[in-house]
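First the structure, in the form of structure tokens, and then the observations on it.
Every protein chain except one is present and positioned as in the full complex.
Chain nomenclature is as follows: A, B and C, assigned in order of appearance, with residue numbering initiated at 1 for each chain independently.
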Amino acid sequence: MEGLAIKILGAVITTIVAFAVGMTYGGITRKLTARVQNRVGPTIFQNFIDLLKLQSKKTNIYHGVMGHFAPMWIITAAITVLMFIPVLHPGTAWYNSWFPNLSFHGDLIFLLYMMVFGSLGMALGAGQTGNPNSAIGVTRGLSQMVGFEIPFVLALVALMVQYQTTSIQDIMTVQRESGVWMMFSNPFSFLAALFASLGMFRYSPFDIVGAPAELASGPVSEFGGKYLGTMMSGGSIFAFIKLTLYVDLFLGGAYSIPELLIKTFALYMIPVFYGWVNPRYRTEQAIRYFWGWPTALGVIGLLIAIF
Amino acid sequence: MSITPVHYIAVPLAAAFLIPILSKFHKETARIIPGLVFSYFLVISFVLMRQVSNTGIISETIAGWRAPWGINLVFGYFSGFFATLMSVIGFLTWLYSYRFKLVDSKPAMSYYILLMMLVTGSIGIVITGDIFNMFVFLEIVAISAFSLTSFYPGRDGAEAAFKYLLIASFSSFLILLAVLLLYTQTGTLNIAELSTKVHLIPQSLKLTILVMFVVGLGIESELFPLNGWAPDAYSQAPAPVGAVFAGVVVKGGIYATMRVMFTMFDINEMGQILLILGLITTIIAEVAAIKQTQVKRMLAYSSIGQMGVVMMAIGIGTEDAVFAALFMMFNHAIIKGLLFFSTGFLLHNSLTKTIAEMKGVAKKFPVLSFMFALGSFAIVGLPPFSGFWSKLYFLMAAADAKLFSMIALVLAVSIVEIVYYFRVVGVMYYHQPDESLPTKQPGLNAYFVMGFLAALIIGVGVYPDLITNFLHAAAYELTHKTEYVQTVLTQFVR
Amino acid sequence: MNTLALILLILFSGAIVAFLSEKVSKFLPSLIAFISITAAGILFYTSPADVFNFKLSMAGLNFTLKIDEFSRLFVHMIIGLSWLASMYAVGYMQNKERQGTFFFNMLLSIGGMLGIVAARDLVSFFVFWEIMTWSSFLIVVWTGADFRRTGIWYMVFSAMGAYAMLMAIMMIYSDIHTFNIDEIIAAIAEQRLPHLVEASVLLLFGFSVKAALMPLHVWAPNAYTQAPAAYTAIFSGVLSKMGIFGMALVLLSMLKFANPADFSLVYINGFIGQILAWLGAITAAIATLYALIQTDAKKLLAYSSVAQLGYITIGIAIGTPLSVMASLFLAVLHALFKGTLFLAMGAVERQAGTTDMTKISGLIRRMPWTFFVTLVSIISLAGVPPLAGFVGKWMLYEALITNGNVFMVVVVFFSSTAAFLYSYRILFGIFLGQEEDDTAHVKEAPLSMILPMVVMALLLIALGTYPGLLFDPIAQGMTVLGFENVTWQMTVLSNVWGNTVNLMYISTTIGVAFVAALLFLTLKGRKGSRNVGTKDISTSGEIPLEHENLTYQLDFFKPFERAASPLYRRKMTKIYDDLSNGLDALFDFTRKIYTGNGQTYALYVVIFLVALLIYVQNTL
Partner (left out) sequence: MCSFDYQTIMSISIYGSSVVLMLLGLYAVLVKKNLIKIVIGLSIVDSGLHLLFVAVGYLHNGTAPIFSPEAVDKVNQMVDPVPQALVLTAIVIGFATTAVALSLVIRLYKHHKTARIDQIKSLKW
């Protein structure tokens, strides 16, 4: 019983940490982008402020049952995936035990599918609202997802085959024992995964899904108030999840929170930098982009992993 | 007066003679007498088959002259099967065409006489033991077939009959020449004695005789290069006659080929050639059938194809193969009969008799089109119907002989068969009928005939043992000719 | 009277009675069909396991029918799905005419399927296979629409498959003169079957026609769309699994038992298995791509069935215990969710008139139950975690990765990701988006149609967290096939490398998180929230008019189609069209031999006579 209490407490803390980190990264990015476009830009905590404003809205409209469920799907997916990501190495620091990784070390294939759970739920909600823009946004999002999944899967399969395991925990232990980060032991898979992460975050070059000017922020265009707030928090938790996943798989996993923060922030900056300099791709260009060099790199990584 | 095989021939000839006279007094007699004759045929075959089952092959001498000199009639399992089949088909055809009138209302006296002659001639071929006598019966069948083909006064009937006559006279010339050469070499015309003496003939002459027989009888059993006449004859003859052609006349030709191949000469010489001929016939016939627009011509080509497969089975020559051939002939007779009968009424008033004319026929003639659909399902060889078993046994016999490429071709051809039969069924069931379709419902006798055939198809399909052991005995009797020769020749010792 | 024979008898006689009863009253055939299937089901489930074997010797051949553990799994599928479909059909076929023929053929094909699964010798296997084929043919053409392209092509492809099988049976017969499957397996073990390779390739050809593998799948989309929805559930749910059953029979029981000492046999099995697996993978990918661009919901589902069958074929073809378990699990699952989907499409077609997605949209308010059922089966089709689809997909991936064919994993993953696209397409196409004016009158489908669908949906949800319910019969079946220890627990999946996925944890976490979010949102926003229709949307300023329907239906995945355009270029049907035209011209040429001139026929006779004489003289 006592272990269970710790686990629940740990779960709540993990969610809060993930939520906080996700939001602040969003704020920092907005600040940096503004600085690059030499304007002042909002405070780092702008996201929190927006969230509070949204949550405080008294009346909000919803378009039927699925519209009501859409934000719940996202937040559920975010929290569930969070539960199965091993956030920190079971190391010395006192608070390591708080970050629970449920008994079966988080299986990679389960994660691949769970991430889709969230976006499918949102897509259904968007469809129910009846707004054509949201439907177009959803189709673009799903098509782009097919695009970047290929290099991502190639990278993951290379890892799985090489180390004969499908769980993240084992890959972390391999990196811990060998001391060599996966980034260096099979660089091609890492590069392929990195390209895939560009698509995953739906940041500037691949932000056609919610293209602000054209589609009035795509799938979420009909959601206001609490719904939008829940969606935003879900989105930021997802950002944190993806970052920790990459850190665990390729950067040797973190031993302590600060180390985790540094690594995740570094990783997060790559798509942001890339986004600043690239114009927005059309959907088929994005798909062709992902099926081009990233897939080739992934295949090379896979071949190396096999032989 | 005990029933003997000669009744098969004597009674119908007498009846044929009486009909013109009697019909002077009362018009209907022309219709009733053939019925009596055919039912008497059924009685004879029933009695004789029972007698054969307990005493073995019956050999009856005619006019007192004993076997090698006089003509003798032989009635065993093998000939019995053919005779019974022919009399059943004959009876059913007569019953189906009871209401049959020529164009005007006068009952077609000539039609009934010719029909009776056709069936009697074929039964004659089947039960005679003398080779020249078989030739004479072949000619009787041929001549009555010419006149039946040209029965309708229209233009095409005469053309089809003339072509048939032209080719059939070639066949009679060749068979007569072969019989003559056989006589000069062996000095006898009796099949049983011939089989004992045939090895005396020098090899090259024996082969020539064999080739003449194959070509002569090949014309009758519609082998590939020789069957130019067949599609025309089938399509121009009246529908019931088409069923008799498919069910009876072709069987006569094939019986003669089997008797020549198995009893007189030794089969393995010509087996290979027959096999290849049969294969080519099937392929070309089925391929031509798929392109046909007229229903009866399509049925003609399909029955040529079926006969090709039977010829292949004969070519293989083993006892199983002969059993499969007999089973296929049985199936072909009843299924093709059903198909011809049902098309007869479905296309009763249409002149061109094309498939397009059968559009949406199922709405107006539900039972008839059901019968046609059942027939096409059976002939293609789908399981619950009898066609499947005969195809299965044929393939098993071919598999024993390791002829896999041939099996592949036969199966490919049966896919072609599926296409054109189901296409017709599709036209019948799944198109809207145009109003002009005449709604002349067939009489009760036609329904009875078709119902009996359909019941037979399903009965044999569900429980094939009804006739398989009977056919095994016939196949055994053909392939082991010693018993046949014994009973015929021992006659004159007694 | 042996119970197995009794079951078959009930079904076949029920078919005949249903056919004749149409004359009595329009409503009777569907009732009789339902009653006979229930009777068969009760008889099957109440009698003990060992009573199911039945010997019959007829026409010189002996037929043995036996339901062992492995075929029992398929019998569950057949009886279960057809029972539910017949319950559904009572409502669905209400005002249609010619119901007699429909139920006659339905019962006949169900009987045929039971026969196939129970057949222990090749001839009865073939007999039931043909009965199943032609009875399903008669249902495919039941509506009579487009008879030539759908009906004739279906019959020709199934005939090709069936006759390839017959050819193989004859090859086996010519070697060991028996049709009994157990004797054949023994003969293979002792290498007394020289024609093994050709026979197994032909058999697999026949089965892959029915399982709609890539080059032979052309008939499937049209056939599944044309058949009435009540039957398509059985048709694509279970009838296609007969191809899988056959493949399992050949690959797992026949070739598997070849003793490994003989290198060629193991090589053959591995070699054939690999080719079949790759065929399955390519089928899955291409069929999913074609499913994306369809506008008719039933056609989309048909292509998706072809894709799902591709996954199942991969599982069977790989041959490791985990992959076979995955494929059997997926097979049963596919029967469930594809059955539900087709029944749902039938309900939509019956209520809203058409399943063409460009004509109807926004039915979620009118047909909530149908939407719920479609949602559940789509989620499990896509393989998203809480439901059972994920379990099947997970096992398939683990099997592929642990078995080392990694590139196949990528192809399968590509097709399953693309599956999300068409899953969303069908949900959005019919149920979401703005309402059409003329579908305002649409009411929910009657209870007799909703009930079976809801039962199947609940089953899918239950299997999501407790896959053990289905693992138990599969494991028993596989032990019969000879796979020794298949490790499974009630809720935990594990692969060869020891990695496990505990479904209980997943479901509880999702459940807890969902309820928490639900409470948070509904309670907090209860007072102020206002439910507005789908017309009150902010489309950058303008307000859509009342009759204007802005739902985005046409060219739904055009960008994806443009991106993957090289994959769409080669259309398989074109190849078959050219082939059939070529054959047609050849046939037209050959029939010209009969020129119609009597004299030429006479000439043929003379030439043939001379040729034969010369040939015979010098050869014999």
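Rule of thumb we're sticking to: a residue touches a chain if its C-beta (ideal position, glycine included) is under 8 Å from a C-beta of that chain, and two chains touch if they have at least 3 such contacts.
None of these values were measured; they are calculated from a predicted model.
Listed by label, the shown chains that the missing chain touches in the whole complex are B, C.
Within the complete assembly, B:166 is the residue of B:95, B:166, B:409 or B:485 that touches the hidden chain. Of the listed residues B:32, B:95 or B:143, the one in contact with the hidden chain in the full complex is B:143. Listed here are the chain C residues that touch the chain not shown: 591-592, 594-599, 602-603, 606.
In the full complex, chain B contacts the hidden chain through residues 132, 136, 139, 142-143, 146-147, 150, 153, 155-156, 158-163, 165-166, 168-169, 172-173, 176-177, 179-180, 183-184, 189, 231-232, 235-236, 288, 291.
In this section, only the chains that are shown with their structure count from here on.
Taken as a graph of touching chains, this assembly forms an open line, each chain in contact only with its neighbours along the path. With centres computed from CA atoms alone, C is the chain lying nearest the middle of all the protein shown. Chain B and chain C have centres, each the mean of its CA atoms, that are 45 Å apart. Centre-to-centre spacing of chain A and chain C amounts to 37 Å, using the average Cα coordinate of each chain. Measuring from the averaged C-alpha position of chain A to that of chain B gives a distance of 80 Å. The set of chain B residues that touch two or more partner chains is empty.
Taken in their complex, chain B has these residues touching chain C: 159, 162-163, 166-167, 170, 174, 203-204, 207-208, 210-212, 214-215, 219, 225-226, 228-229, 231-232, 269-270, 273, 284, 287-288, 290-292, 377, 382-384, 388-389, 392, 395-396, 398-400, 402, 404, 407-408, 411-412, 414-415, 418-419, 422-423, 426, 429-431, 463-465, 468. Remark: chain A residues 58-66, 68, 71-73, 75-76, 79-80, 83-84, 102-105, 107, 109-110, 112-114, 116-117, 120, 123-124, 127-133, 135-136, 138-140, 142-143, 145-147, 149-150, 153-154, 157-158, 160-161, 164-167, 170, 216, 221-222, 225-227, 230, 282-284, 287-288, 291, 302, 305-306 touch chain C in the complex. Put simply, chain C touches chain B in their complex at residues 58-60, 123, 126-128, 130-131, 134, 137, 141, 144, 147-148, 151-152, 155-156, 159-160, 163, 166-167, 170-171, 173-174, 584, 586-588, 590-591, 593-594, 596, 598-602, 604-609, 612-613, 615-617, 620.
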